[in-house]
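Left out: one protein chain. Kept in place: all the others.
So, chain A:
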Amino acid sequence: MWESVKEFASEFFVTGDPLIYGADVSIVLSIIAVVSVLTYFKKWGWLWREWLTTVDHKKIGIMYILASVLMLFRGGVDALLMRAQLAMPEMQFLSGDHYNQIFTTHGVIMILFMAMPLMFGLFNVIVPLQLGARDVAFPFLNALSFWLFFSGAMLFNLSFVIGGSPDAGWLAYPPYSELAFNPGPGQDFYIWGIQISGIGSLMTGINFIVTILKVRAPGMTLMKMPMFSWSVLSSCIAIVFAFPILTVTLALLFIDRYLGGHFFTLDGGGNPMMYINLIWMWGHPEVYIIVLPAFGIFSEIVATFSRKKLFGYKSMVFAMIIISVLSFLVWAHHFFTMGSGADVNAFFAVTTMLIAIPTGVKVFNWLFTMFRGKITFETPMLWMVGIIPNFVIGGMTGVLLSVAPADFQYHNSYFLVAHFHQVIIAGVVFGFFAGLYYWWPKIFGFKLNERIGRWAFWLWNIGFYLCFMPQYALGLMGMTRRLYTYGWDKGWFEMNLVSTIGAVIMGAAFLVQIWDIAHSIKHMKRDTTGDPWNARTLEWSIPSPAPFYNFAVMPQVTSQDDWHERKLRIEQGLEKPAKVELEPIHMPKNSGIPIVMSMFWFFVGFGLIFDWLWMAVPGFIGVIACMVVHSFNYDTDYYVTVEEIKRTEAEAGRVIT
């Protein structure tokens, strides 16, 4: 008996690596810590009522952001481990196996469990406020999306200590990701972790399209909508078309692995290249899905801190829509060297380059928003300005890569690694950081410390250039990506060392940011204005943090930058703050079903990964049961009384008579 338990455990838990034992210990310790703190302060009920069952878009947004910061930490540690291994030739720090697992988890976590939730977090906290809405179109679905993402992410992360991590790269090309080469459960963790959270992403996409099209404040026509909301709309349209492709692709791979299918194996008539096409049909739009909202953020910030209207609103909108459509026509640029022939390569090279045009136009529009403005450099604007040279260079190397015959030399080299990190870190992550600094006071009611914020900014940027510029050079020196080791004879040592130093500086920058948050919480000055940046859009017209019903009175929108115009009119005495009639507000009720249902999904995934039908089948029954229970639940909403609205507004410092 004891023997068989021991045998099971040694296969089930990953053993034999000090890093992993460290992780085991820290996981157990942090669980104990969290549980005991919650119990000691009697916070379980509070946690359940206020957070775990919430359908409030702002709280869901905060949970997304929190989760993504944790994942940034995890992915960042992975990055540092890899850079440590590559700092010197013939380094003995990580084995090939281990390195492969690390770059795979790093890629998956950064894109799917860090960038995506950070983006969804910003969607959630900001979009309804910007639209003058009380919540998203489907609040229950929104909570379900979050918990699906969360259980998918946890499932994926578990692979590190249980069963073993996937190691076939973040896009898991077959045949290497097929059973024959990858028999362990790692690849199944990959499939189910992404699958479960991917369903959540798809639902978020649908939810925000409907929200943006259907629940705007009266008077806000589409062409008066703030640019961030436009960017969210274009990103969500891409999500709705792209994510089903991912779902199907992973399902087919799972059928191959679990039921002995032959979709992507050569024996039995399948074809791995089919997978590569399918996964990039999702994968390429995916990178635009995460970068488009960053464009929206830049547009908001640049207008606010230049004290000027956004330049070229219409061409910005047009550019974003073209980008989201074009992003579906370029996937084959990821495998110019697969021998599709000159016709195909020429087509995909040209469509890829075309995307540079609308992207370039946006940069010009941002520049000319600053032109003849009054620019101040609070942290959000600092990020925005810092991003421009970064993003422009990243875009340029993107065009270089799209020159198909030249890509035969860049492909799979460190040049590519440098390029995609430059657009993804400088464009997406820094963009979301800018958004986070910008909207932080709206979300939490106080600003982050400017001085520490500047430190973080400079460290991030210096670290970034040091880390990734040498990688362009390494690419031209013939260094290929995903190498875990290389010899002294190659001449790659110096550049790699510099790159690693840069990565360490970025790690330090992350810590400074965490310190910034901690410091600001401790020494916070409440923002009583609700509009600390003197900004232009509706979210700034209400107190910060926003009351749970957002707007005590629905705003009536008359122009772009409505809040800015209203402030001007009030200043000039043209408009008096209106006397308002409060009415009871219709709100959705909290629900425990999303979290419970996602837990059941977790069991389904976990059961299928280990081929434990005794776990998967009841899990699936639980999922169905949750759906049934929810559809017979008619007690889903309530009204906030006028009394309570008055009280809440008064607490936020606004007297409504």
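Rule of thumb we're sticking to: a residue touches a chain if its C-beta (ideal position, glycine included) is under 8 Å from a C-beta of that chain, and two chains touch if they have at least 3 such contacts; residues count from 1.
Going forward, contacts and distances are computed from a predicted model.
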Looking only at the UniProt record of the hidden chain, which name from "Quinol oxidase subunit 2", "ABC transporter permease", "NADPH-dependent 2,4-dienoyl-CoA reductase/sulfur reductase-like enzyme" or "Aromatic ring-hydroxylating dioxygenase subunit alpha" is the right one?
"Quinol oxidase subunit 2"
Looking beyond the chains shown, say which of A:54, A:68 or A:100 touches the absent one.
A:100
Among A:87, A:382 or A:552, single out the residue that touches the unshown chain.
A:382
With respect to the chain omitted from the figure, which of A:187, A:306 or A:327 is a touching residue?
A:306
Sole touch to the unshown chain from A:350, A:580, A:613 or A:650: residue A:350
Touch with the omitted chain, as defined above, among A:66, A:367 or A:511
A:367
For the chain that got dropped from the picture, name the residues of chain A it touches.
96-97, 100, 167, 169, 173, 175-176, 181, 266-267, 269-273, 306-315, 335, 337-346, 349-350, 353-354, 356-357, 360-361, 363-365, 367-368, 370-377, 382, 385-386, 388-389, 392-393, 396, 399-400, 402-409, 411-413, 454, 458, 461-462, 465-466, 469-470, 472-473, 475-478, 480-487, 490-492, 494-495
